Structures are given as structure tokens and as C-alpha cells.
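The block that comes next holds subunit A.
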Amino acid sequence: MHNNPILRISTKILFAPIILFGLYVQFHGDFGPGGGFQAGVIVASAFILYSLVFGIEAGKKLFPSNINLILLALGGIIYGGVGIVSMLLGDEFLAYNILGSSPQSGQHIGILLVEFGVGLTVSNVMIALFNAFASYDKIKEK
Partner candidate 1 sequence: MISSTIGIWNYWIVFCLMMIGLFLVMGRKNFLKKIVGLTIFQTSVFLLYITFGKIKGGTPPILNESIDSIYSNPLPHVLILTAIVVGVATTALGLSLVLRINTEYGSIEEDDISAQDLVDYHDDIETGKSVDFKFKQ
Partner candidate 2 sequence: MITIENFILITILSPLIVSILTPFISKSTILRDFLGPIGGVISSWGAFNIMSSALNNQNITLEIVKIAEGISIGFEITPLGAIFGLVASFLWIFAAIYSVGYMRGNKEKNQTRFYAFYAMAVHAALCIAYAGDLLTLFIFYEVLTFSTYPLVTHKQNEMAQKAGRLYMSILVGSSVILLLPAIIWVWVTTGSLEMSQNGVLDGKLDVAYAPLLLAMFVFGIGKAALMPIHKWLPAAMVAPTPVSALLHAVAVVKAGVFTMLIVLTNVFGIDFLAKTGASEWLIWLASFTLLVTSIIAIYKDDLKARLAYSTISQLSYITLGGALATSMATQGAALHIITHAAGKITLFFVAGALYVGAKITKISDLNGHGLSAPLIFLAFFIGSLSIIGVPPMTGSWSKFFLMLGAANSGYVVVIGVFCISTILNAFYLMEIPARAFFFKKERDIHVKIPKLILIPTLITSFLTILLFFFIEPFQNLTSMMVSKI
């Protein structure tokens, strides 16, 4: 599969649009169907496609696993962070109203941030899962 030029080239061409579509789903989630989960999965699928075609090692070179781990935690931290900030500002956990000048804008900011956090975690977990499964080699085990 690695040597099939059609696959290689079409993957390279598709990579950017898939991520773009992911970002669209991420940020358009307020208006239409979509949001962090779906976007995360779509972005992850771009990297998974890359790894499938060019091999796991190449995929890992494109997206190193330690960065993956950091981003994986970062998504949750962003989500929790929004909540903690709202707490520090004197409201309850995850009360977005206080984040902006008006309650509505606060809600907008809050939702945007937490959706981003969700997307980050989901996409990175999916990539990590795929990498872990795909590079699991039972011969090296034991």
C-alpha cells in the first residue's frame, strides 16, 4: 500500500481539506450540527489516514507522541480551566455568564473554549488510540 502513488498523492491532497472540514465542524457547531466530538474525530481521521498510507512511523514523525500526550491532557485542562476561571471570578464552576461583558457573550466565549477543549482531547485520544493499536506488535512483547 505504501508504494501506491495514487493513494499517496490523494492522501496528500486530502489531508488539508479534512482538517479544514474538521475545523469547520468545530466552530460551526453553534449554528448547525457538529461540535467538539465530531470535529475531533474528523481531525483525527486525517492523521489516521496519513499513518495508514505512509506507515505508523511516518505518522509519528508528523505528530510526535509526546506532543500528542500533552495535547491530550491540555484539552481537559482547558475545559476545567474555563470552569476554574469562572469559579475564581466568583461564580459557580462552569458558569460562563461571568466570562464576558454580557451574559450572552460570556456564554459564547465559554462554549467556544470548552468545545475547543473537547475537540482537542477527542482528536488526540483518537490518534493515540490508533497509534497504540496499530503499533502494538506481539512479537516484541515478552
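The rule we apply is simple: a residue touches a chain if its C-beta (ideal position, glycine included) is under 8 Å from a C-beta of that chain, and two chains touch if they have at least 3 such contacts; residues count from 1.
Candidate selection criterion: all candidates are chains of the complex that A comes from, given by their letters.
Computed from a prediction, not measured in an experiment: that's the story for all the values here.
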item: Subunit A in this complex - touching candidate among 1 or 2; value: 1
item: Touch list for subunit A against partner candidate 1, complex; value: 31-33, 37, 122, 129, 132-133, 136, 138, 141-142
